[in-house]
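With one protein chain held back, the other chains of the complex are shown just where they sit.
After this line comes chain A, so read on.
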Amino acid sequence: MRAYACLLCLLLAWAGSGVAMAQNLSGTVKPADWAAYKSRFIDAGGRVIDDANGNISHSEGQGYGLLLAYLANSKADFDLIWSFTKTELLLRDDGLAMWKWDPSAKPHITDSNNASDGDILIAYALLLAGGEWERNDFIGAAKTIIGGIGKSNVVKWQDRLLLLPGAKGFSESDRTDGPIINLSYWVFEAFPKFASIDKTTDWMQLSMTGVGLLNKASAGPRSLPTDWMSAKTQLKPAKGFPAEFGYNALRIPLYLMRARIYDRELLTRLRKGMTSESGQVVITDSDSGNVKETLSDAGYAIIPALVACVLDKVKLPEAVRSFEPSLYYPSTLHLLSLSFAHSQHPECL
């Protein structure tokens, strides 16, 4: 009970800080880093390319692209990516983005479902850019998307709000072990912004539920959440997905910190769980805790390092302080981490 009350205080404090934080975010990705990133992962037509996944594009990538363009203070690139996103993905009747776009398929959309994290990222970036650059068209578009997420992806389940990963295939009626959640889809930093312009969904409650679930999701010897979990009763790995702390979940600490949810216990547990004895980020089996993959990329390594710095003032190791594009996903996480360190914790650098 006390923990809950504390959490509430924390969230309230954080909600208040949201706006102030947003204002000094733009410009926190260095021009050179952004130029390197975009030369690698963004094509001339504004398409963010996931080069580890057959060069497809998806709503998450477009959302990250928009957010980074904003953080790099590049209006032109933002317009570029937005034009593609709008005309090629934002096609669903519910106003949301179709999540998967394949350059080799015709039509390019190969899955018309949405991915709620992609939509959240897109709407969040639009709100940030629209506010700072006084672009009402961005704000209007963001509102449509936010309304769509509230309608299609946020559900009430056992008296609490949950974020479904997509409009189709995850709900209680879609699966026997539904609803299915993915805690890395909670982009915590976006929710205070959403709450400020959309009152139809209780975004702060949704955010709180996410943190609450993270506190409960502590499975196996490593006490880590699983990427895909059934929230039907007690949290457990969802059927049909690998039961692992994987590529999805490893961004959770970053999302928490970027939202300034400095829950020491939670962040410490995640940092320790995701780090091997030799100090590398690992993907692990939820049941056994066994290491399935060791990730040496700076974009992954910077995440637990950042937790150590934020909580314990340990400076970031040299190797992760400078950006060198590798693959789309770790490079994205790397820039988001560096941007956060620049703006909030320059002492880490």
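Of note:
We take it that a residue touches a chain if its C-beta (ideal position, glycine included) is under 8 Å from a C-beta of that chain, and two chains touch if they have at least 3 such contacts; residues count from 1.
Here, contacts and distances are computed from a predicted model.
For the chain of the complex excluded from view, the name given in UniProt is "Cellulose synthase" [choices: "NADH-quinone oxidoreductase subunit H", "ABC transporter ATP-binding protein", "Simple sugar transport system permease protein" or "Cellulose synthase"]. In the complete assembly, the contact with the undisplayed chain comes from A:S112, out of A:S112, A:Q205 or A:S218.
Only one residue in the set A:D33, A:E60, A:E88 or A:D117 touches the chain that does not appear here, and it is A:E88. Among A:I49, A:L66, A:M98 or A:A167, only A:M98 touches the chain that is left out of the view.
One chain of the complex is left out; on chain A, the residues touching it are 44-46, 75-84, 86-88, 90-93, 95, 98, 107, 109, 112.
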